[in-house]
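A protein chain is absent from this complex, but the other protein chains hold their places.
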Amino acid sequence: MQKETLLKEPVNLIITGVGGQGNILVSEIVAQTGCRQEWNVVVGESYGLSQRGGAVSSHVRLFQHQEYGPIIPIGEADVILGFEPLEAARQVVDYGHKNTCLIINSHPVYPIGVLRGKNKYPSLDLLFKKLREMVAEVLIIPATKLASQLGETVVQNVVMVGALAGSGCLPFRADTFIEVIKKVVPPKVRTLNEKAFYLGLEEAQKIKSLKSL
Amino acid sequence: MKVSPKGAPQLKEEVFEPGLCTACGGCVGYCPYIKAAADRVAMIYPCNCEEGQCYQVCPRTLTDLPFFRAQVFGERALEFNKFNQDSLEAVLGVCRALYFARAGAAAGSFQGQYGGVTTSLMRYVLATGKIDGALLVGGKPAQPRPVLATTIQQVEACTGSKYAAFPTLSMLYQPTQNLSSLGLVGRPCQVTALRKMQQVKAGAAGQVKLAIGLFCFWSLGPEFIPWLIEMGLGLIDKMDVTVDEVLFQKGEEVIRQNLAEIRSFIKPSCQLCYDPVAELADLAVGSTEYEADWNTLIVRSQAGENLVKEALQQDILEVKPYPKERLPLLKQAVLTKKQRVLQALKAEKENNRVGYLNLSPAEINFYLKL
Partner (left out) sequence: MGWQDIVREEPGKQVLLNGNEAMARGALEAGVHFVSAYPGSPSSEVTGVLAQVSKNFNFYVEWSVNEIVALEGAAGASFAGLRALCTMKADGLNVAYDFLTSMNLGGCRGGLVLVVADDPFGHSSLKEYDSRFLAAAAWVPVLEPSTVQEARDMVKWAFALSEQIKGPVIVRSVTRISHSRGIVTLKAMKQMAQEADFKPTQQFHTFARFHQEVRERLKQVEELFAVSPFNFSFGPEKADLTVFTCGTGWLYTKEALFSLQLEDQIKIVRPGTPFPLPKQFILGHLSGTKKVVFIEETRPFLEEKVLALYALHSENLSQIKFYGKATGHVAGLRGPECGEMNTDIVREVLARLTGRPYHASAAPLTKEEKKSLQALLPPRDYVLCPGCPHRASFWVVKSALALEGNNGMVIGDIGCYSMGAMETGFNLFNTLHCMGASAGIANGLSKLQSYGFKQPVVAMVGDSTFYHAVIPALINGRWNKANYLCIVLDNGVTAMTGHQPHPGSGKNAVGEEAEVISIEEVAKSLGFMVKVSDPFRYTEAIHDVLKLIRMPGLKILILRQPCALVANREQKRRKVVVRQELCRGDACGCMRFCTRVWGCPANVWDKKHEVAAIDPAICVGCGVCIELCPAGAIVWEGND
């Protein structure tokens, strides 16, 4: 396998969402893919009470020369992969910079305070507009909708992995992702996850090509 | 009708917190916030509703009595001269007739309280299809339970006074199995709550066609039943209260206790009630304090009068004139209660603590001067 050079050292990726959205599986897939492409990887997970509806985030750092700790410094995330708009935006506040590439599943998961009518969930149009003004690239992926086409909304996380591959933000190869996905998901849902991956990949490529027109 | 644009927060402040809840059940079961367990009623979570049905139906919030008298008694309410010092009605409320009454020969046999008027009338209206369900309190005095009786047997199983305040009105919020006309036997506060519920079309209140109010000078709070059980009286069949004694009957055995023993269980809200004879009921029924086998019966509404007439014809009921010499005693008993409460309420009102004093100053002064 040919080793590709990272554009910078380290490359910092944040994967974020809500407990139960499959954050850790995706950080595993991304990190394993990094390993297969012969980069060094460290992942820091924040999943204290993750199954209890709280926010979850994984910091994935890729590097070649020296070793890094598991937490990305403030303002240094190069890519933010968000399974939920609010949580993606929250990570931008802390970790985003002008050149951050943001890939967001547009499907909101309402916090309990919003469900209870105590807080207001921002309008997605306004939120995305604001994010576009702040960072270099924002890709909005209807990942939950795409996943529901496969009959399983739970694979929105793998649709988002596909979108990450299709975004071209990071020098990951689609075939490496597929190798890893095949390895880490149970055999009976392999095909489903592969399909989900390609749905996301194509969606991201489509958006990119429309933009470049 | 005078209404207050108030809701649960005020109900909590004006009724629950000062201990004025009568456990009528009028606010229980409609929403998820006010719950009852046996004879206890509590607000378990703030609902944040600023204008709420619970406040409107509560018998301890502002109650526009003249309005409800007009609603229940129609034309007859206009004749009602409450400021005539000599009038019996000024003290007893609208009164088409006043009798000593008891179950008639055709009523059959059952173990009622005193003359068994309530049970025989309820059995009769159910049997004749005038109503198809009756809201009653069943069980023995130490295990009261709300009953929606649809058969005569069920009515009979509910005979006898319970003395513990039980929130039966909550049954009006439960599915009533396609019952179209209901009857209620309740305490005066429950009759008031029923009228208020009918006004705001709460639950199945509109289906209640007959309300028999029981004379009630006080009822007992939730600590009473645990006390009964502790005293080894958990299985008594019947209970009665005389001027200075409580009688607990278990089979043939009668256990006597000084009335003072149970006085501490009287609900604080009863100490502030000035309607001991169910002024908004169709019929009001109580003891005679004179002849043990008879009840006092006040016929109040047109519907009540019609029913009594029919019951007399069918020999379901037997009446005799209210003894002249007993009248001043009855009047005085009711008046004393009213005066004591109004005096207290007036003081409370000045402290601005109780929201339910709903009589005009003129009316209050009239009673206090009687």
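Order of writing sets the chain letters: A and B. Residues in each chain are counted from 1.
Everything below uses one rule, namely that a contact is a pair of C-beta atoms (placed from the backbone, for glycine too) under 8 Å apart; a residue touches a chain by one contact, two chains touch by 3 or more.
Predicted model only: the values in this text are computed from it and were never measured.
J.: I'm checking contacts with the chain that's been left out. Which of B:A42, B:V254 or B:A292 qualifies?
T.: Touches the omitted chain: B:A42.
J.: Go through chain A and note every residue touching the omitted chain.
T.: Residues in contact with the chain left out: 8, 18, 20, 27-28, 31-32, 35, 40-49, 51-55, 66-71, 73-76, 78, 86-87, 89-90, 92-93, 96-100, 110-117, 119-122, 126-127, 130-131, 133-135, 153, 184.
J.: Could you pull out which residues of chain B are in touch with the chain that's been left out?
T.: 7, 29-33, 35-38, 40-45, 47-49, 51-54, 175, 222, 226
One rule holds for everything that comes next: only the chains that are shown with their structure count from here on.
J.: Counting only Cα atoms for the centres, state how far chain A is from chain B in Å.
T.: Centre-to-centre distance between chain A and chain B: 67 Å.
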